[in-house]
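Presented below is the structure to which this report refers.
Here the complex is missing a single protein chain, while all its other protein chains stay put.
Every chain is named by a letter (A and B) in the order it is written, and numbering of its residues begins at 1.
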Amino acid sequence: MKRWLPLVVFLVLVGFFAKGLFLNPREVPSPFIGKPAPDFALPVVGNEAMVFSPADMKGRVWVLNVWAPWCVSCRQEHGVLMALSQSQTVPIVGLNWKDKDREAAALLAQQGSPYFAVPDDVSGKVGIDYGVTGTPETYIIDKAGIVRLKHVGPIDGEVWKNKFEPKLKELGA
Amino acid sequence: MIPELGHFALIVALLLAVTQSVLPLIGAQRGKASLMAVARPAAQGQFVFVALAYACLVYAFLTNDFSVENVARNSFSQLPEVYRITATWGSHEGSMLMWVLILSLWTTAVSVFSRHLPDDMVARVLGIMGLISVGFLAFLLVTSNPFDRLVPAAPDGRDMNPLLQDWGMIIHPPMLYMGYVGFAVAFAFAIAALLSGKLDAAWARWSRPWTTVAWAFLTAGIVLGAWWAYRELGWGGWWFWDPTENASFMPWLAGTALIHSLAVTEKRGAFKAWTVLLALIAFSLSLLGTFLVRSGVLSSVHAFATDPSRGAFILGFLAVVIGGSLVLYAWRAPKMVTGGAFTWFSREAMLLANNVVLLAAMGSVLLGTLYPLFMDAMGMGKISVGPPYFNAVFVPVMAPVLFLMGVGPLARWKEASLPDMASRLKWAFAVAVVTGFLLPLTLEGFNPWATLGFFLAIWIVLTGLLGFRDRMKNGTRLTSLPRAFWGMQLAHLGLAWGIAGITLVANYEQERDVRMNVGDHTSLAGYTFTFQGTTEYDGPNYRAARGTIEVSQGGKKIATLHPEKRIYNASGMPMTEADIHPNFFRDVYVALGEPLDDEAKSWAVRVFHKPYINWLWLGAVVMVIGGFLAASDRRYRINVRKATAPAGAVAQGS
Partner (left out) sequence: MKHWIFAFLMAAALPAYANEAAPNAEDPIIEQRLVKMAEDLRCLVCQNESLAGSHAELAEDLRREIREQMKAGKNDKEVIEYLTTRYGDFVLYEPPFKPVTYLLWLGPFLFLLIGGGAWYLTLKKRRALEQQPLDAAQLAAAEKLLQDK
């Protein structure tokens, strides 16, 4: 029966390859799921005296959206976030990532801000602490400050409905 | 017009390929000579039309026809002419067309050099190769047409990736494709044997030269890729175990096992089913490589930008071709009764061990390359498997076969005694061990990896020389030794030379990363490097800052090197172009980093000393020569002559 072995091995490989066609080899899964959101204290865009920290959000389910004024996909996402900020009650915090040219304040003033707060991460260090590799990336953090979900890439209607809403509901948002 | 002509030529080629496969295969099965005779002309016709299509693509690139999407994406009006030609194979579509062109080239070669083969075998071999052509031509026409028009036409192209604008691009892909597409011939011979049920030593003798030539091309292609990476990438490395690199290396490992297994089947009629399976595996790995690089399933620097739908087509094709061949194998292989007996240290046993180790090495590379996919597909997280894994695992696994290279060629067929061989080899062994141990001590101190590398290289050389001595014992002159023997010796010695080079450069290379102003100097390995500043100039499709670095040794100037930092006009991509001063014993390698001030007066400069790195390339050249030499042995050519001699002439025998 060992003459069938090569075929069997091959068919197993084909199965994996078929599955692989639906996966993205470069997507980095977050090791923070189920772990506490890393702490930080950053000045807020537009009001340097104010400081934002994840601890401020304890007791609520909230969304952390990592974005940047220079990021093209974030512009696309902006409209969706604006609509969401009006249609639902989960606060969206917008981490302003590596905004070296200081464009965030002007941009948000011009286009409106969907954000509850905009902590300013100029150096990108907080981004590194969260395992951010690019923008936009979005996290759901629960009432106890534990990271529950990470989404890489812009949020659109579909993504919010199928990925975010169920999770938010589950967490008692 | 011309692109449409090219497109039309591909459609005709597809029809010819269908004819080339269906009719002769039916003819061979039914014994109908008229159908079998269709194979040769159909194959040659297919080649003509594929070549015509390729010529049309080259024309579109040379005339800067940016209304053709492929040209717009991969070329640029300022791109030098030679790179406009290489750009034809720089994209997914273009390289697939090259795949098909080279396959039809091999098919034509088989159709011409097969007069001495039985008609049904030729019909089957050409028919199988035709089926593969059908698959790829269909893939091209349906999903990856290189002649697609861009409406409206682009004003100019997006330029070829600057990394590809190098000598290496001119020769590496064609050589590589000649290699792993060439394994289709061995594959077709194997399927033909399974279909006909006839598998004997003659079959092995027919398949062997084709396989060896393909192997030689593949060796050249892989090494050219490494040489190119070394010169072009600017960090002095030459092998990264990237999935695409592995995709070419795995067929090479299987192909090497195959040429050794064919030796046993030809000489002793043994290992028939195993050799057939190896031929299927080698080409399957080539096809697998094609899939991996174009499907987006693995992350690779070399990967073509493709989408999963193309990946699905190739996977389907793979499943049919490889799956079908393995079903045929499972069904027909037991019918192949294998040959005689042999004992523990006979040459057959050594060659079998060679196959075991090479396939274990191949399996390890496959395991490492695919493991991230396995884990991700099973939802077990994502990991990366890179050079640290492969280097740690590959060397120990390969070492046994490198050791056996000293023993196998000296072992007798059928029966050999261990005590006898041990006594013949004991001096070579002792010298190799002692030198391997002492050499690192004279350089930088105890180094087990260097010892292993030196031991193996010296062992292979000494036992190779013993092989010459054995053959010349009865007064035979060097020049009258058969080419097959010379080919084997050169291939083995070339590999040893390469191993010596790898051992030396990997263990003893040095580098320095410094900040240099005009007039500054730095030293490395006895050489002094003086920075004379940079000048700006305009290349054909880039702007460059050209550095001048004087290299001297012992106060005497030996070279002026000009590393460059280029920015390409169309893409804005920056590129580091290193400059190298090579000689037989070392490379002195200089690369510019970033300018450290706004006027670009002060630069970060990296200097490297790479001892004996050219032994890698030289060793590989010797290996390739050995391969071609072995394939041109008398016994393969005599059959051709016999077929053209009048009937009744006495057979020459070899």
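What we mean here is this: a contact is a pair of C-beta atoms (placed from the backbone, for glycine too) under 8 Å apart; a residue touches a chain by one contact, two chains touch by 3 or more.
As the structure is a computational prediction, the values presented were derived from the model and not from experiment.
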item: Listed residues B:Met1, B:Val151, B:Met380 or B:Leu478, member touching the removed chain; value: B:Met380
item: Selected from B:Ala43, B:Ala220 or B:Val357 as touching the chain missing from the view; value: B:Val357
item: Per the touch definition above, residue among B:Ala303, B:Ile499 or B:Val551 touching the missing chain; value: B:Ala303
item: Residues in subunit B touching the chain absent from view; value: 233, 235, 237, 240, 242-243, 299-301, 303, 340-344, 348-349, 352-353, 356-357, 359-361, 363-364, 367-368, 371, 375, 380-389, 392-394, 396-397, 400, 512-517, 519-522, 530-531, 574, 593, 604-605
item: Residues from subunit A at the interface with the omitted partner, ascending; value: 26, 28-31, 98, 124-125, 128-131, 133-134
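Following the convention adopted for this analysis, only the chains that are shown with their structure count from here on.
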item: Parts of subunit A lying in touch with subunit B, wherever the complex brings them together; value: 3-4, 6-7, 10-11, 13-14, 16-23, 25-29
item: List of subunit B residues in touch with subunit A within their complex; value: 273, 277, 280-281, 284, 291, 295-299, 308, 311-312, 315, 318-319, 322-323, 326-327, 329-330, 333-334, 370, 372-374, 376-377, 381-382
